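Before any comments, here is the structure.
And then subunit A:
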Amino acid sequence: MNDLVLMGLEGAVLVTGLAVLLLDLWITPDQRRLLGFGAIATLGVIFCASFAYLPDGTQYAFGGMYALDEFALYFKRFFLIAGMFVLLLSVGTSHAEEGGQGEYLSLSLFALAGMMFCASAANLALLFVSLELVTVTFYVLVGFQRRRLASLEAAIKYLIIGALSSAFLVYGIALIYGATGTLDFRQLASLPAAVMESRILWLGALFLFVGLGFKMAAVPFQIWAPDVYQGAPPSTTAFLAVGSKAAGFVLLLRVLHQTLPVLETRWLHLLMGVAGLSIAYGVLCAIPQRSLKRLLGYSSIANAGYLLIGVATLSAAGATAALYYLAGYLYTVLAAFIVIAVVLQHTGRDDFDSLAGLHQRSPLLAAGLTFAMVSLAGIPPLAGFFGKFLVLKAALAAGAEHPGFYWLLGIAVVGVVISLYYYFGVVRAVYWGTPGEQPAGPIRVEWPLQVALYLAMVAILWLGVMPNQITNLAELAVKSLGLR
Partner candidate 1 sequence: MEAVFFYLFAAATLLCGFLVIANPFSRNPVTSAMFLVLTIVSLAGLFVLLHAFFLAAVQVLVYAGAVMVLFLFVIMLLDLQAEERRSFKKLALAGGGLAVVVIALLAHAAVRESPLGTAAPPMVEGSPRALGKLLFTEYLLPFEILSVLLLVAMVGVILLSRKEAK
Partner candidate 2 sequence: MFELFDQLFVNLKHAVVGALPEGWRGLASPLISAAAILGVFASLFALTVLVERKGLGRIQNRPGPNRVGPAGLLQPLADFIKALTKEDIVPVSADKVLHFLAPVVMLAPVLLAYAVLPFGRNMVAVDFDAGLLFFFAAGACVELAVFMAGWSSHNKFSLLGAMRAIAQMISYELPLILATLGVVMLVGSLSLEDIVDSQAGHHWGWLARWWVFTPWGLAAFVIFLIAATAESNRAPFDLPEGEAELVAGHLVEYSGFKYAIFFIAEYLGLFAVSALAITLFLGGWHAPVAGLDWLPSWFWFGVKLAGFIVFFIWVRGTLPRVRVDHLMGFAWKFLLPLVLWNLVVAAVWWYSRGWAFAGAGILRWVGCAAMILIPYSLLGRALYTRHGLGPRTYRLVA
(Lines give C-alpha, C1' and ligand atoms only; values in the text may rest on other atoms or scores of the structure.)
Protein backbone atom coordinates (compact mmCIF):
# COMPACT_ATOMS: atom_id res chain seq x y z
CA MET A 1 0.00 0.00 0.00
CA ASN A 2 2.83 2.30 0.90
CA ASP A 3 4.22 1.73 -2.57
CA LEU A 4 1.04 3.00 -4.15
CA VAL A 5 1.03 6.09 -1.98
CA LEU A 6 4.59 6.90 -2.96
CA MET A 7 3.73 6.76 -6.64
CA GLY A 8 0.40 8.48 -6.04
CA LEU A 9 1.17 11.42 -8.31
CA GLU A 10 1.82 9.25 -11.35
CA GLY A 11 -1.08 7.02 -10.44
CA ALA A 12 -3.42 9.99 -10.29
CA VAL A 13 -2.25 11.22 -13.69
CA LEU A 14 -2.73 7.76 -15.18
CA VAL A 15 -6.20 7.46 -13.72
CA THR A 16 -7.06 10.90 -15.07
CA GLY A 17 -5.89 9.82 -18.49
CA LEU A 18 -8.00 6.68 -18.39
CA ALA A 19 -11.00 8.63 -17.12
CA VAL A 20 -10.69 11.14 -19.95
CA LEU A 21 -10.40 8.33 -22.46
CA LEU A 22 -13.54 6.67 -21.14
CA LEU A 23 -15.60 9.80 -20.57
CA ASP A 24 -14.87 10.88 -24.10
CA LEU A 25 -17.03 8.02 -25.30
CA TRP A 26 -20.20 9.40 -23.78
CA ILE A 27 -19.95 13.15 -24.12
CA THR A 28 -20.98 15.35 -26.98
CA PRO A 29 -18.36 17.35 -28.88
CA ASP A 30 -19.49 20.55 -27.14
CA GLN A 31 -18.66 19.10 -23.77
CA ARG A 32 -15.11 18.22 -24.82
CA ARG A 33 -13.83 21.59 -23.68
CA LEU A 34 -15.28 20.95 -20.26
CA LEU A 35 -13.48 17.62 -20.23
CA GLY A 36 -10.26 19.45 -20.99
CA PHE A 37 -10.79 21.93 -18.19
CA GLY A 38 -11.63 19.07 -15.88
CA ALA A 39 -8.36 17.39 -16.74
CA ILE A 40 -6.41 20.61 -16.22
CA ALA A 41 -8.10 21.18 -12.87
CA THR A 42 -7.23 17.63 -11.84
CA LEU A 43 -3.62 18.21 -12.77
CA GLY A 44 -3.74 21.36 -10.66
CA VAL A 45 -4.96 19.37 -7.71
CA ILE A 46 -2.23 16.78 -8.28
CA PHE A 47 0.32 19.58 -8.45
CA CYS A 48 -0.84 20.93 -5.10
CA ALA A 49 -0.83 17.42 -3.70
CA SER A 50 2.82 17.06 -4.67
CA PHE A 51 3.67 19.50 -1.87
CA ALA A 52 2.22 17.06 0.62
CA TYR A 53 5.11 14.72 -0.09
CA LEU A 54 7.97 15.50 2.23
CA PRO A 55 10.50 12.81 1.48
CA ASP A 56 13.05 12.46 4.19
CA GLY A 57 16.05 11.54 2.12
CA THR A 58 15.16 9.09 -0.62
CA GLN A 59 12.22 6.74 -0.29
CA TYR A 60 12.03 3.63 -2.40
CA ALA A 61 9.01 1.71 -3.59
CA PHE A 62 8.39 -1.47 -5.59
CA GLY A 63 11.52 -3.16 -4.37
CA GLY A 64 13.83 -0.26 -5.10
CA MET A 65 12.41 0.18 -8.57
CA TYR A 66 11.02 3.62 -7.88
CA ALA A 67 12.68 6.44 -5.95
CA LEU A 68 11.02 9.46 -4.48
CA ASP A 69 13.23 12.34 -3.38
CA GLU A 70 13.29 16.12 -3.70
CA PHE A 71 14.99 15.78 -7.06
CA ALA A 72 12.20 13.60 -8.43
CA LEU A 73 9.56 15.90 -6.96
CA TYR A 74 11.14 18.97 -8.54
CA PHE A 75 10.87 17.39 -11.94
CA LYS A 76 7.41 16.02 -11.31
CA ARG A 77 6.16 19.50 -10.52
CA PHE A 78 7.96 20.76 -13.59
CA PHE A 79 6.26 18.15 -15.77
CA LEU A 80 2.87 18.82 -14.21
CA ILE A 81 3.12 22.52 -14.97
CA ALA A 82 4.16 21.75 -18.50
CA GLY A 83 1.26 19.33 -18.81
CA MET A 84 -1.24 21.89 -17.60
CA PHE A 85 -0.03 24.48 -20.09
CA VAL A 86 -0.04 21.99 -22.93
CA LEU A 87 -3.57 20.91 -22.14
CA LEU A 88 -4.68 24.56 -21.96
CA LEU A 89 -3.03 25.16 -25.30
CA SER A 90 -4.69 22.17 -26.89
CA VAL A 91 -8.11 23.02 -25.47
CA GLY A 92 -7.74 26.60 -26.62
CA THR A 93 -6.93 25.61 -30.18
CA SER A 94 -9.14 22.56 -30.33
CA HIS A 95 -11.98 23.89 -32.46
CA ALA A 96 -9.73 24.27 -35.44
CA GLU A 97 -8.35 20.77 -35.22
CA GLU A 98 -10.03 17.63 -36.34
CA GLY A 99 -11.87 15.31 -33.98
CA GLY A 100 -10.34 13.11 -31.36
CA GLN A 101 -9.65 15.88 -28.90
CA GLY A 102 -10.44 13.53 -26.05
CA GLU A 103 -7.73 11.19 -27.26
CA TYR A 104 -5.29 14.07 -27.52
CA LEU A 105 -5.93 14.95 -23.90
CA SER A 106 -5.57 11.41 -22.63
CA LEU A 107 -2.45 10.73 -24.70
CA SER A 108 -0.88 13.91 -23.35
CA LEU A 109 -1.71 12.73 -19.86
CA PHE A 110 -0.10 9.35 -20.49
CA ALA A 111 3.01 11.04 -21.83
CA LEU A 112 3.02 13.19 -18.72
CA ALA A 113 2.80 10.11 -16.52
CA GLY A 114 5.70 8.60 -18.44
CA MET A 115 7.83 11.68 -17.83
CA MET A 116 6.97 11.62 -14.14
CA PHE A 117 8.01 7.97 -13.95
CA CYS A 118 11.29 8.97 -15.60
CA ALA A 119 11.87 11.40 -12.76
CA SER A 120 11.56 8.58 -10.24
CA ALA A 121 13.24 5.76 -12.14
CA ALA A 122 15.69 3.91 -9.92
CA ASN A 123 16.10 0.89 -12.14
CA LEU A 124 17.21 0.61 -15.73
CA ALA A 125 14.11 -1.43 -16.59
CA LEU A 126 11.83 1.32 -15.33
CA LEU A 127 14.00 3.91 -17.05
CA PHE A 128 13.57 2.19 -20.38
CA VAL A 129 9.88 1.48 -20.02
CA SER A 130 8.94 4.97 -18.92
CA LEU A 131 11.05 6.58 -21.63
CA GLU A 132 9.35 4.32 -24.14
CA LEU A 133 5.95 5.37 -22.82
CA VAL A 134 6.91 8.98 -23.46
CA THR A 135 8.36 8.26 -26.88
CA VAL A 136 5.57 6.05 -28.17
CA THR A 137 2.97 8.54 -27.05
CA PHE A 138 4.81 11.27 -28.87
CA TYR A 139 4.83 9.24 -32.08
CA VAL A 140 1.06 9.53 -32.05
CA LEU A 141 0.91 13.10 -30.78
CA VAL A 142 3.34 14.31 -33.45
CA GLY A 143 1.28 12.72 -36.21
CA PHE A 144 -2.00 13.76 -34.70
CA GLN A 145 -3.04 16.03 -37.57
CA ARG A 146 -2.97 13.13 -39.93
CA ARG A 147 -4.40 15.02 -42.86
CA ARG A 148 -1.48 17.44 -42.80
CA LEU A 149 1.37 15.95 -44.74
CA ALA A 150 3.95 17.84 -42.65
CA SER A 151 2.58 16.33 -39.46
CA LEU A 152 2.78 12.82 -40.86
CA GLU A 153 6.26 13.39 -42.19
CA ALA A 154 7.35 14.61 -38.79
CA ALA A 155 5.78 11.56 -37.17
CA ILE A 156 7.61 9.18 -39.50
CA LYS A 157 10.93 10.90 -38.89
CA TYR A 158 10.40 10.90 -35.17
CA LEU A 159 9.38 7.25 -35.28
CA ILE A 160 12.49 6.12 -37.13
CA ILE A 161 14.94 8.21 -35.13
CA GLY A 162 13.12 7.37 -31.91
CA ALA A 163 13.33 3.66 -32.66
CA LEU A 164 17.03 4.02 -33.35
CA SER A 165 17.60 5.82 -30.07
CA SER A 166 15.57 3.19 -28.21
CA ALA A 167 17.75 0.52 -29.77
CA PHE A 168 20.88 2.23 -28.48
CA LEU A 169 19.29 2.66 -25.09
CA VAL A 170 18.27 -0.95 -24.73
CA TYR A 171 21.59 -2.22 -26.06
CA GLY A 172 23.37 -0.04 -23.55
CA ILE A 173 21.20 -1.38 -20.75
CA ALA A 174 21.92 -4.93 -21.88
CA LEU A 175 25.66 -4.28 -21.81
CA ILE A 176 25.45 -2.72 -18.37
CA TYR A 177 23.50 -5.70 -17.14
CA GLY A 178 25.97 -8.06 -18.75
CA ALA A 179 28.88 -6.38 -17.05
CA THR A 180 27.36 -5.95 -13.62
CA GLY A 181 24.47 -8.39 -13.30
CA THR A 182 22.07 -5.81 -11.98
CA LEU A 183 19.71 -3.17 -13.26
CA ASP A 184 19.10 -1.55 -9.91
CA PHE A 185 20.57 1.92 -9.42
CA ARG A 186 21.48 1.39 -5.78
CA GLN A 187 23.21 -1.89 -6.49
CA LEU A 188 25.01 -0.34 -9.44
CA ALA A 189 26.19 2.49 -7.22
CA SER A 190 27.63 0.10 -4.64
CA LEU A 191 29.51 -2.14 -7.04
CA PRO A 192 33.13 -2.95 -6.27
CA ALA A 193 35.68 -0.81 -8.02
CA ALA A 194 36.95 -3.72 -10.12
CA VAL A 195 33.55 -4.09 -11.80
CA MET A 196 33.34 -0.34 -12.29
CA GLU A 197 36.48 -0.50 -14.38
CA SER A 198 34.86 -2.93 -16.81
CA ARG A 199 35.00 -1.50 -20.28
CA ILE A 200 31.79 -3.24 -21.21
CA LEU A 201 30.10 -1.18 -18.52
CA TRP A 202 31.52 1.98 -20.03
CA LEU A 203 30.36 1.00 -23.48
CA GLY A 204 26.88 0.31 -22.12
CA ALA A 205 26.84 3.66 -20.38
CA LEU A 206 27.96 5.33 -23.59
CA PHE A 207 25.04 3.80 -25.47
CA LEU A 208 22.76 4.87 -22.66
CA PHE A 209 24.03 8.40 -23.14
CA VAL A 210 23.33 8.16 -26.86
CA GLY A 211 19.76 7.13 -26.12
CA LEU A 212 19.29 10.00 -23.70
CA GLY A 213 21.02 12.38 -26.09
CA PHE A 214 18.30 11.78 -28.64
CA LYS A 215 15.70 12.77 -26.10
CA MET A 216 17.64 15.91 -25.19
CA ALA A 217 18.23 16.78 -28.86
CA ALA A 218 21.94 17.32 -28.24
CA VAL A 219 24.46 17.21 -31.10
CA PRO A 220 25.16 14.71 -32.69
CA PHE A 221 21.72 13.27 -31.96
CA GLN A 222 19.84 16.40 -32.94
CA ILE A 223 18.98 15.46 -36.49
CA TRP A 224 15.26 15.01 -35.88
CA ALA A 225 14.55 18.15 -33.90
CA PRO A 226 13.98 20.86 -36.55
CA ASP A 227 11.80 18.75 -38.82
CA VAL A 228 9.71 17.32 -36.04
CA TYR A 229 9.31 20.69 -34.33
CA GLN A 230 8.15 22.19 -37.59
CA GLY A 231 5.73 19.44 -38.56
CA ALA A 232 4.07 18.57 -35.29
CA PRO A 233 1.00 20.40 -33.95
CA PRO A 234 2.14 23.37 -31.82
CA SER A 235 0.93 21.98 -28.52
CA THR A 236 2.80 18.76 -29.19
CA THR A 237 5.93 20.63 -30.13
CA ALA A 238 5.75 22.61 -26.92
CA PHE A 239 5.42 19.42 -24.89
CA LEU A 240 8.22 17.79 -26.86
CA ALA A 241 10.53 20.76 -26.44
CA VAL A 242 9.99 20.94 -22.71
CA GLY A 243 8.97 17.51 -21.50
CA SER A 244 11.03 15.18 -23.63
CA LYS A 245 14.15 17.27 -23.12
CA ALA A 246 13.67 17.45 -19.37
CA ALA A 247 13.03 13.70 -19.22
CA GLY A 248 16.41 13.18 -20.86
CA PHE A 249 18.11 15.51 -18.39
CA VAL A 250 16.52 14.08 -15.28
CA LEU A 251 17.71 10.62 -16.25
CA LEU A 252 21.15 11.87 -17.24
CA LEU A 253 21.61 13.63 -13.91
CA ARG A 254 20.45 10.64 -11.93
CA VAL A 255 22.56 8.13 -13.82
CA LEU A 256 25.58 10.38 -13.73
CA HIS A 257 25.55 11.40 -10.10
CA GLN A 258 23.65 8.73 -8.26
CA THR A 259 24.01 5.51 -10.20
CA LEU A 260 27.40 5.42 -11.82
CA PRO A 261 29.47 8.17 -10.20
CA VAL A 262 32.51 6.52 -11.78
CA LEU A 263 31.34 8.06 -15.03
CA GLU A 264 31.66 11.59 -13.72
CA THR A 265 35.31 11.91 -14.56
CA ARG A 266 35.12 9.61 -17.58
CA TRP A 267 32.39 11.63 -19.20
CA LEU A 268 33.71 15.08 -18.46
CA HIS A 269 35.19 15.65 -21.89
CA LEU A 270 32.31 13.91 -23.62
CA LEU A 271 29.78 16.17 -21.93
CA MET A 272 31.84 19.25 -22.59
CA GLY A 273 32.25 18.36 -26.24
CA VAL A 274 28.59 17.61 -26.75
CA ALA A 275 27.63 20.83 -25.01
CA GLY A 276 29.96 22.95 -27.14
CA LEU A 277 28.90 21.28 -30.37
CA SER A 278 25.22 21.63 -29.52
CA ILE A 279 25.54 25.34 -28.87
CA ALA A 280 27.59 25.94 -32.00
CA TYR A 281 25.34 23.85 -34.24
CA GLY A 282 22.07 25.18 -32.85
CA VAL A 283 23.13 28.80 -33.04
CA LEU A 284 24.68 28.66 -36.48
CA CYS A 285 21.87 26.73 -38.10
CA ALA A 286 19.22 28.98 -36.60
CA ILE A 287 20.56 32.04 -38.43
CA PRO A 288 19.01 31.46 -41.87
CA GLN A 289 15.68 30.09 -40.60
CA ARG A 290 12.48 31.80 -41.69
CA SER A 291 10.03 29.44 -39.99
CA LEU A 292 9.40 30.21 -36.36
CA LYS A 293 8.87 26.58 -35.33
CA ARG A 294 12.03 25.51 -37.09
CA LEU A 295 13.90 28.36 -35.48
CA LEU A 296 12.75 27.12 -32.10
CA GLY A 297 13.88 23.64 -33.09
CA TYR A 298 17.44 24.83 -33.59
CA SER A 299 17.17 27.01 -30.53
CA SER A 300 16.18 23.91 -28.58
CA ILE A 301 19.42 22.23 -29.69
CA ALA A 302 21.43 25.22 -28.55
CA ASN A 303 19.60 25.26 -25.24
CA ALA A 304 20.38 21.59 -24.75
CA GLY A 305 24.01 22.67 -25.05
CA TYR A 306 23.67 25.33 -22.34
CA LEU A 307 21.96 22.81 -20.08
CA LEU A 308 24.74 20.30 -20.71
CA ILE A 309 27.32 22.87 -19.62
CA GLY A 310 25.56 22.93 -16.27
CA VAL A 311 25.65 19.16 -16.11
CA ALA A 312 29.25 18.96 -17.27
CA THR A 313 30.52 21.09 -14.40
CA LEU A 314 29.68 18.12 -12.16
CA SER A 315 29.07 20.53 -9.33
CA ALA A 316 26.01 21.27 -7.24
CA ALA A 317 26.06 24.80 -8.61
CA GLY A 318 26.01 23.54 -12.18
CA ALA A 319 23.18 21.11 -11.60
CA THR A 320 21.19 23.77 -9.78
CA ALA A 321 21.76 26.11 -12.67
CA ALA A 322 20.55 23.47 -15.12
CA LEU A 323 17.42 22.89 -13.08
CA TYR A 324 16.69 26.59 -12.90
CA TYR A 325 17.47 26.97 -16.59
CA LEU A 326 14.92 24.26 -17.39
CA ALA A 327 12.24 26.04 -15.38
CA GLY A 328 12.86 29.28 -17.22
CA TYR A 329 12.99 27.49 -20.54
CA LEU A 330 9.64 25.84 -19.77
CA TYR A 331 7.70 29.10 -19.53
CA THR A 332 9.59 30.74 -22.35
CA VAL A 333 8.94 27.95 -24.81
CA LEU A 334 5.33 27.64 -23.75
CA ALA A 335 4.73 31.36 -24.26
CA ALA A 336 6.31 31.16 -27.71
CA PHE A 337 4.24 28.17 -28.74
CA ILE A 338 0.99 29.66 -27.52
CA VAL A 339 1.61 32.61 -29.84
CA ILE A 340 2.68 30.33 -32.67
CA ALA A 341 -0.43 28.21 -32.27
CA VAL A 342 -2.71 31.23 -32.58
CA VAL A 343 -0.80 32.74 -35.48
CA LEU A 344 -0.77 29.38 -37.21
CA GLN A 345 -4.50 29.13 -36.80
CA HIS A 346 -5.13 32.54 -38.31
CA THR A 347 -2.63 32.62 -41.11
CA GLY A 348 -1.92 28.95 -41.67
CA ARG A 349 1.79 29.76 -41.65
CA ASP A 350 4.48 30.30 -39.10
CA ASP A 351 7.15 32.14 -41.07
CA PHE A 352 8.38 35.63 -40.26
CA ASP A 353 6.16 37.27 -42.87
CA SER A 354 3.04 35.99 -41.20
CA LEU A 355 4.14 37.79 -38.04
CA ALA A 356 4.18 41.17 -39.73
CA GLY A 357 1.84 43.63 -38.11
CA LEU A 358 1.17 41.31 -35.20
CA HIS A 359 1.54 44.17 -32.72
CA GLN A 360 -1.47 45.85 -34.31
CA ARG A 361 -3.55 42.74 -34.76
CA SER A 362 -3.04 41.51 -31.25
CA PRO A 363 -0.83 43.42 -28.81
CA LEU A 364 -1.06 40.56 -26.35
CA LEU A 365 0.42 38.03 -28.76
CA ALA A 366 3.10 40.48 -29.79
CA ALA A 367 4.02 41.07 -26.18
CA GLY A 368 4.04 37.35 -25.40
CA LEU A 369 6.31 36.53 -28.33
CA THR A 370 8.62 39.42 -27.46
CA PHE A 371 8.83 38.20 -23.88
CA ALA A 372 9.71 34.72 -25.06
CA MET A 373 12.34 35.88 -27.54
CA VAL A 374 13.95 38.31 -25.14
CA SER A 375 14.08 35.62 -22.49
CA LEU A 376 15.54 33.09 -24.93
CA ALA A 377 18.14 35.64 -25.98
CA GLY A 378 19.16 36.04 -22.36
CA ILE A 379 18.41 39.69 -21.74
CA PRO A 380 17.90 40.78 -18.13
CA PRO A 381 15.65 40.79 -16.20
CA LEU A 382 13.85 37.79 -17.65
CA ALA A 383 14.24 34.13 -16.70
CA GLY A 384 16.45 33.26 -19.65
CA PHE A 385 19.10 35.72 -18.56
CA PHE A 386 19.39 34.40 -15.06
CA GLY A 387 19.49 30.80 -16.28
CA LYS A 388 22.38 31.52 -18.62
CA PHE A 389 24.06 33.59 -15.93
CA LEU A 390 23.94 30.73 -13.42
CA VAL A 391 25.18 28.20 -15.95
CA LEU A 392 28.08 30.38 -17.03
CA LYS A 393 28.94 31.18 -13.43
CA ALA A 394 29.13 27.48 -12.65
CA ALA A 395 31.28 26.93 -15.72
CA LEU A 396 33.60 29.73 -14.65
CA ALA A 397 33.97 28.13 -11.24
CA ALA A 398 34.69 24.77 -12.80
CA GLY A 399 37.21 26.39 -15.13
CA ALA A 400 39.65 26.64 -12.24
CA GLU A 401 40.00 22.87 -12.37
CA HIS A 402 39.58 22.18 -16.05
CA PRO A 403 40.73 24.95 -18.36
CA GLY A 404 38.55 23.43 -21.06
CA PHE A 405 35.61 25.19 -19.49
CA TYR A 406 37.03 28.54 -20.55
CA TRP A 407 36.74 27.42 -24.15
CA LEU A 408 33.20 26.29 -23.49
CA LEU A 409 32.49 29.63 -21.87
CA GLY A 410 33.78 31.37 -24.95
CA ILE A 411 31.56 29.30 -27.24
CA ALA A 412 28.56 29.96 -25.01
CA VAL A 413 29.10 33.71 -24.96
CA VAL A 414 29.63 33.88 -28.72
CA GLY A 415 26.49 31.76 -29.08
CA VAL A 416 24.49 34.20 -26.99
CA VAL A 417 25.69 37.11 -29.11
CA ILE A 418 24.86 35.38 -32.37
CA SER A 419 21.48 34.28 -31.08
CA LEU A 420 20.61 37.92 -30.42
CA TYR A 421 20.53 38.36 -34.18
CA TYR A 422 17.80 35.85 -34.91
CA TYR A 423 15.77 36.28 -31.74
CA PHE A 424 15.57 39.97 -32.44
CA GLY A 425 14.79 39.18 -36.04
CA VAL A 426 11.53 37.74 -34.72
CA VAL A 427 10.85 40.81 -32.61
CA ARG A 428 11.61 43.04 -35.59
CA ALA A 429 9.16 41.06 -37.75
CA VAL A 430 6.48 41.51 -35.11
CA TYR A 431 6.84 45.26 -34.71
CA TRP A 432 8.45 46.54 -37.87
CA GLY A 433 7.67 43.88 -40.44
CA THR A 434 5.93 44.93 -43.65
CA PRO A 435 2.63 43.11 -43.95
CA GLY A 436 2.16 41.69 -47.42
CA GLU A 437 -1.27 41.01 -48.83
CA GLN A 438 -2.29 39.53 -45.48
CA PRO A 439 -5.74 40.35 -44.13
CA ALA A 440 -4.83 42.61 -41.25
CA GLY A 441 -7.90 42.21 -39.07
CA PRO A 442 -7.48 41.89 -35.33
CA ILE A 443 -6.83 38.43 -33.94
CA ARG A 444 -9.14 37.35 -31.18
CA VAL A 445 -7.39 35.13 -28.66
CA GLU A 446 -9.48 32.58 -26.81
CA TRP A 447 -9.64 33.14 -23.09
CA PRO A 448 -7.88 29.90 -22.08
CA LEU A 449 -4.96 30.90 -24.25
CA GLN A 450 -5.02 34.43 -22.85
CA VAL A 451 -4.85 33.03 -19.34
CA ALA A 452 -2.02 30.71 -20.28
CA LEU A 453 -0.09 33.45 -22.02
CA TYR A 454 -0.46 35.89 -19.14
CA LEU A 455 0.58 33.22 -16.68
CA ALA A 456 3.64 32.30 -18.74
CA MET A 457 4.66 35.94 -19.08
CA VAL A 458 4.27 36.57 -15.39
CA ALA A 459 6.26 33.45 -14.64
CA ILE A 460 9.09 34.47 -16.97
CA LEU A 461 9.30 37.85 -15.30
CA TRP A 462 8.92 36.48 -11.80
CA LEU A 463 11.60 33.84 -12.32
CA GLY A 464 13.94 36.50 -13.65
CA VAL A 465 13.32 39.04 -10.93
CA MET A 466 13.07 36.71 -7.97
CA PRO A 467 15.04 33.61 -8.85
CA ASN A 468 15.67 32.67 -5.25
CA GLN A 469 12.55 30.63 -4.69
CA ILE A 470 13.24 28.36 -7.61
CA THR A 471 16.96 28.14 -6.99
CA ASN A 472 16.22 27.16 -3.40
CA LEU A 473 14.00 24.35 -4.61
CA ALA A 474 16.59 23.36 -7.17
CA GLU A 475 19.33 23.33 -4.54
CA LEU A 476 17.22 21.10 -2.35
CA ALA A 477 16.66 18.80 -5.28
CA VAL A 478 20.33 18.68 -6.18
CA LYS A 479 21.26 18.03 -2.58
CA SER A 480 18.99 14.98 -2.51
CA LEU A 481 20.91 13.72 -5.50
CA GLY A 482 23.96 13.59 -3.30
CA LEU A 483 25.87 16.36 -5.04
CA ARG A 484 27.97 18.72 -3.00
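Behind the choice of candidates: all candidates are chains of the complex that A comes from, given by their letters.
The criterion applied here is as follows: a contact is a pair of C-beta atoms (placed from the backbone, for glycine too) under 8 Å apart; a residue touches a chain by one contact, two chains touch by 3 or more; residues count from 1.
Source: prediction; values computed, not measured.
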Spot the contact partner of subunit A in this complex among 1 or 2.
1
The answer for subunit A against candidate 1 in the complex is residues 7, 14, 21, 61-63, 65-66, 99-100, 103, 106-107, 110, 113-114, 117, 123, 125-126, 128-130, 132-133, 136-137, 139-140, 143-144, 146, 175, 177-182, 198-200, 202-203, 206
